[in-house]
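Note that one protein chain is taken out, while the other chains of the complex remain in position.
Per-chain numbering from 1; labels A, B and C assigned in written order.
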Amino acid sequence: MYQYDFPYRVRYADVDQMGYMYYGHYARLFEIGRVEALRNLGLRYRDFEENGIIMPVYENKSRYLSPAKYDELLTIRVKLEKLPSARIVFHYDIISENGDILNKGETTLVFVKMENNKLVPCPSNMIEALRPYFA
Amino acid sequence: MYQYDFPYRVRYADVDQMGYMYYGHYARLFEIGRVEALRNLGLRYRDFEENGIIMPVYENKSRYLSPAKYDELLTIRVKLEKLPSARIVFHYDIISENGDILNKGETTLVFVKMENNKLVPCPSNMIEALRPYFA
Amino acid sequence: MYQYDFPYRVRYADVDQMGYMYYGHYARLFEIGRVEALRNLGLRYRDFEENGIIMPVYENKSRYLSPAKYDELLTIRVKLEKLPSARIVFHYDIISENGDILNKGETTLVFVKMENNKLVPCPSNMIEALRPYFA
Partner (left out) sequence: MYQYDFPYRVRYADVDQMGYMYYGHYARLFEIGRVEALRNLGLRYRDFEENGIIMPVYENKSRYLSPAKYDELLTIRVKLEKLPSARIVFHYDIISENGDILNKGETTLVFVKMENNKLVPCPSNMIEALRPYFA
């Protein structure tokens, strides 16, 4: 398994009139988490796009256990539980300052070649960067 | 079953550099859909809040079948497949101008009394407004 | 002068923990207003982009007179006070249900040819559509 933690400060822009982070903003945290988890492996999502591969989201799920509040410094914990093939599945725990899991998420993305808009398998450099974590 | 359609125009603010509506913005469309579906029954979400009942989201799921593009006039189709009790589950189809389903979503919300932060059952006026659709 | 009104319902996604529409979201309302003001003249912003002209924002200003609240049905009033040339300047009043001006805004956009990234004058079909209002 590959796991990576990245901090996120809840902003005024994120919080609704219940004083909770708006439910739709977790998808942004998930994006930040998976991009930074890949960067930590030396992989930049923008390089994939510049090489003609985009990664559209196929499925996104989120379970809201407890609200995130304004100005909290959250931890976005990203987990890859298996090597990607046609799809890549990211799991996330959004964790409060005192260690509680506030939200559990899961995003499935696919790989698409821009020039013909066709599905392709996970690029080999992504698999090679991840392989050591799945030995 | 209760079903309701509401239009949504995709804005520049919604679209990412793939030219697709950003995956995190569907949650906003779902919010618009369920609030307008309730309004169509004579129920305003703000009245529930003013009466001390909030409806936090417990779970949200979205499956992305095809991208929504800038300036498209989408239809948010909202479906309630059963009467709410402790929870209320909204299903959505996001439909393109030419009738394709672009996205399928599902949101589960609970009912919380603000004064003590306790879970409560679905308010009776919501159940009464919905009952005719489940006869 | 050309003036156009378009409705906007304030959403939960828009409102912060003061119970006010977040100050950054007015820019989205301005976008909606100016795109719909042009559509009302038979001009679609997406057609300009498809013809190779983009309209980046050069300047944006907003004065917040009174807060917009959740679920209010606002009016976005858009005003063009003179014919565009190298620039186009939109003025906006954001008006509450009971007629108060909540926000006054102003956006200046320029016209850029995508193929060479150069500034160009306002397209002639936009000027022709607007000319009757400035006779």
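Heads up, the rule we're going with is that a contact is a pair of C-beta atoms (placed from the backbone, for glycine too) under 8 Å apart; a residue touches a chain by one contact, two chains touch by 3 or more.
Values in this document were obtained by computation on a predicted structure and should not be read as measured data.
> Give me the chain C residues in contact with the hidden chain, please.
17-18, 20, 23-28, 31, 49, 54, 56-64, 67
> For chain A, which residues touch the unseen chain?
Interface with the chain not displayed, on the chain A side: 9, 11-13, 27-28, 31-32, 35, 44-46, 70-71.
> State which residues belonging to chain B touch the missing partner chain.
12-13, 15-19, 22, 24, 70
Just so it is clear, only the chains that are shown with their structure count from here on.
> How would the chain A/chain C interface be labelled, same or different, where same requires over half of its residue numbers to be shared?
same
> Please tell me the distance, in whole Å, between the geometric centres of chain A and chain B computed from their C-alpha atoms.
Once rounded, the distance between the two centres reads 24 Å.
> Could you please state the distance in Å, as a whole number, between where the Cα atoms of chain B are centred and where those of chain C are centred?
For chain B versus chain C, the centre distance works out to 28 Å.
> Just how far, in Å, is the C-alpha centre of chain C from the one of chain A?
34
> For chain A, write out the residues touching at least two other chains, lowest number first.
Where chain A meets two or more other chains at a single residue, that happens at 17-18, 24.
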